[in-house]
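Missing here: one protein chain of the complex. Every other protein chain is in place.
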Amino acid sequence: MTCHEKASSTKINIKQPSIKVGIIGNPNVGKSALFNKVTKGKAWVGNWPGVTVEKKVGKINLGEVNVEIVDLPGIYGLTAHSQDEVIARKFLLEEKPEIVIQVVNAVNLERNLYLTIQLLEMGLKLTIALNMVDLAEKEGVEIDINGLMNELKVPVIPVVAIKEVGINQLTKTVIEQIDKPTPSFKLDYGVEIEEAIEKIRKIIDSSMKKLDLRIDSRWLAIRLLEEDNDIVERLKNLGLEYIIRESRRIREELEARFNKSIEVLMIEKRYHYILSLSKKYIKRKTTKGTLTTFTYKLDKVLTHPIMGLMIFISTLYLLFKLSFDIATPLTELIETFFSNNVYNFFKTLFLPEIVSSLLSDAVLNGVGIVLIFIPNLLFLFLGISFLEDTGYLARVAFLFDKWMNKVGLSGRAVIPLLIGFGCNVPAIMSTRTLGTDRDRGLAVSMIPFISCSARLPIYLLFTLAFFKESQIMVILSMYLLGVVIAIFTAILFNKLLFKRQSVGYVMDMPPYLTPSAMNILIKSWERVKSFLIRAGTIIVSLMVVIWVLSVTGPEGYLGAEALSNPELLSRGWIAFFSKLLQPLFEPFNWDWRIIASLIFGFIAKEVVVSSLAVLYGAGEQGLSTVLLSSFTPLTAYSLMAFTLLYTPCMATAATIKTEIGLRYTLLIVSYQLIIAYTVTYAILLIGGSLT
Amino acid sequence: MKSVAGYILLLGKAYIVSSLIYLIEYIAKIEIGISQLIPVDAGMAFYFMTVGVLYDYAYFRSREGVSKASLFIALIMSIAIMLVQTVNFVISSTELLLSSARVEAIYNIIRIETILGLLSLLLLLKLRKTIYE
Partner (left out) sequence: MDYDAGSKPLNVYPLSIIEEGKTVKIVKIVGGRGLVRRLYEIGLLPGAEIQVLRNSKHGPVIIRNSLSGTFSLGFGVAKKIMVEVMQ
């Protein structure tokens, strides 16, 4: 393209309105791989309004047309009873995309066709992307694509998303579809049901003026016959109760005749149709394709109760080793770079002390804390995304489902919980995959009690000083305490807050696939970025608040040296509040300096140690000796317990807020404070009576 | 596969023995072997035990289909830990590598994970075609 041509086509683009295209499909069909390839990695990630489900939107130019591509959640059908289905349905009805691309798994085509039928009945302009055709070939699956296209009257484009095969053909077809009329699709449900549909349809048509939806009245009739809650709600809101009543009557008549649920009957009809399509257009050369047999054999080992568990524990070990051992040098690099170069930058600028301290000690420090998470988070997410994309995580969920059920969760929740042992932040973020808000909330309530690696320095310091012989046992007891309280919390929250039981889990076990490196990188980077931007801003703001409360006091500004001068610190607001709270902690025998360190510990649990060092006027080396003189083994143990339980660190709290919401975050923090106090009190009581 | 059967058995036994030595050393609080040849921590020892059992299971059940899966997983795990550990040691020895203590650095990298991992890699390359059936 010459410079001139480029300029003129750009002009055309500005004048063209953009068209909306939705990408939909079953879970595990390679939808995100296709989305990434079509949008060339340029996508914006946000949330669907009102819910914490990820929404990805990309904008591209296809020829001369601006296209906005929306990635819809993976669903099996459109009956709107799970949150994902509701979101997809809402988008299709309200945002009215020009074209919908359904990504279909060629290996397992039949199951995908159920969604196809529902999309066609909705009267949408559909383009089917037949993905993974290379694997289907290996599996011995032969699909008569032309036959299928002719019968469904929908373009079917074979693609291999990961290898970028067929993408151009797909986009070209989508553009061509824009100007073509929407083909009509009608599935024959049998005489009696068709009669009922017609009756309802006539009622709807007669009030069509009130209905703004550009939706097929036949589809509406079918939905009403199936008693679709969402449609019923919408009609109620439009004041069309009589349609609902009439259709209910018609439905009840029909059900009396068949003695069976109409919905069930209709689903059966759809599957009869799918079977006929399968007989006509899908041929399997063998019942044991290479892919499924390979997966089946691997699963025999990986889901074996003993071997499977051992392999999983080893995999977890490897994951942690990868993310911590390899990330740690990078973290240290960032830390030293920050403290040597960046940190002092503002100090050299001849700014007034208060400003330079605000910028370096608060803002930069906060930014530094956020950045320090990146190497760990990145490697953890790389590992998890890798395991996720291979399909292994579904097997892990299977292995743990029995145990997770006892706490009211499904096997899927085990991954976030175990990640929490490394760091609570990515653990909270991985609860996204848990599907329902209830499961997420429950898992999130447990995670802060899991001893992350940041608590280890505190355990080490105290056990070294007070429990030298039984160091490991004491540290393990901390981990155990955390787990026990987490389980207790889950059971409690389950009874009080989430009264509805988990719906019972049904989980797809996709065949094992070699994951695409690009996908993994994109996924991991998206997660890290989301942490950086959303949690990062909260963390930096909180740092500023803490800074203000440290360098100012009832007398006014104390000077920036307050941060390293115990005398000055003792005149600041934090010390003030700590002294106020001291009576509360009388039974623990903690003076205000410990309370203040705990307040600072909100920043990051390791900070408790460094704060203690500053407040007690000892360097970190001499801290153990100082502690020995101010603590007994019992009070030391109780302090360790309190640090474990009292609050999530700032980063975790910020992540909970961005993933769930502010109210829940506050609930958890208050709950933790109460639990920490109660448990520590109990420890002191029990310990006191034993000695 | 029959030709390499003995090789598989030995590889598995090596992992298991190494893991057991770690266990003995830990319980009895003594040092028996060379630190290069013993897993670095308990988690690694568990990992070794798992890999060893997988290899030996593959050997003993070589007539059933399961053994191929077992072997495949064992191969992947041994190579994975080799890679992770090697990268780990390279990174932590970077300072050493830059100085004259190069020999010490190389000495540190030649560890049991690397040795057994390379042997597994050879095995994998040899069995590449047959494994995938």
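Some observations on this one:
Each chain carries a letter (A and B) given by its place in the written order, and its residues are counted from 1.
Just so it is clear, a residue touches a chain if its C-beta (ideal position, glycine included) is under 8 Å from a C-beta of that chain, and two chains touch if they have at least 3 such contacts.
Quantities reported herein were computed from a predicted structural model and do not represent experimental measurements.
Remark: the absent chain touches shown chains A in the intact complex. For the chain missing from the display, the contacting residue among A:91, A:189, A:398 or A:637 is A:398, taking the whole complex into account.
From the set A:111, A:199, A:248 or A:432, the residue in touch with the chain omitted from the display is A:111, counting the whole complex.
The hidden chain makes contact, of the residues A:411, A:482 or A:648, with A:411. Within the set A:64, A:195, A:233 or A:268, the residue that contacts the chain not displayed is A:268.
Only one residue in the set A:35, A:76, A:320 or A:531 touches the chain that does not appear here, and it is A:76.
Interface residues of chain A with the unshown chain, by the touch rule above, are 76-77, 79, 81-82, 108, 110-111, 114, 261, 263-264, 267-268, 271-272, 274-275, 278, 287, 292, 295-296, 299, 303, 305, 394, 397-398, 401-402, 405, 410-411, 503-511.
FYI, only the chains that are shown with their structure count from here on.
Mean C-alpha positions place chain A and chain B at a centre distance of 35 Å.
Remark: chain B residues 43-44, 46-47, 49-51, 53-54, 57, 65-66, 68-70, 72-73, 77, 80-81, 84-85, 87-88, 91-92, 94, 132-133 touch chain A in the complex. If you check the complex, the residues on chain A that touch chain B are 290, 294, 297-298, 300-302, 307, 310-311, 313-315, 317-318, 320-322, 325-326, 329.
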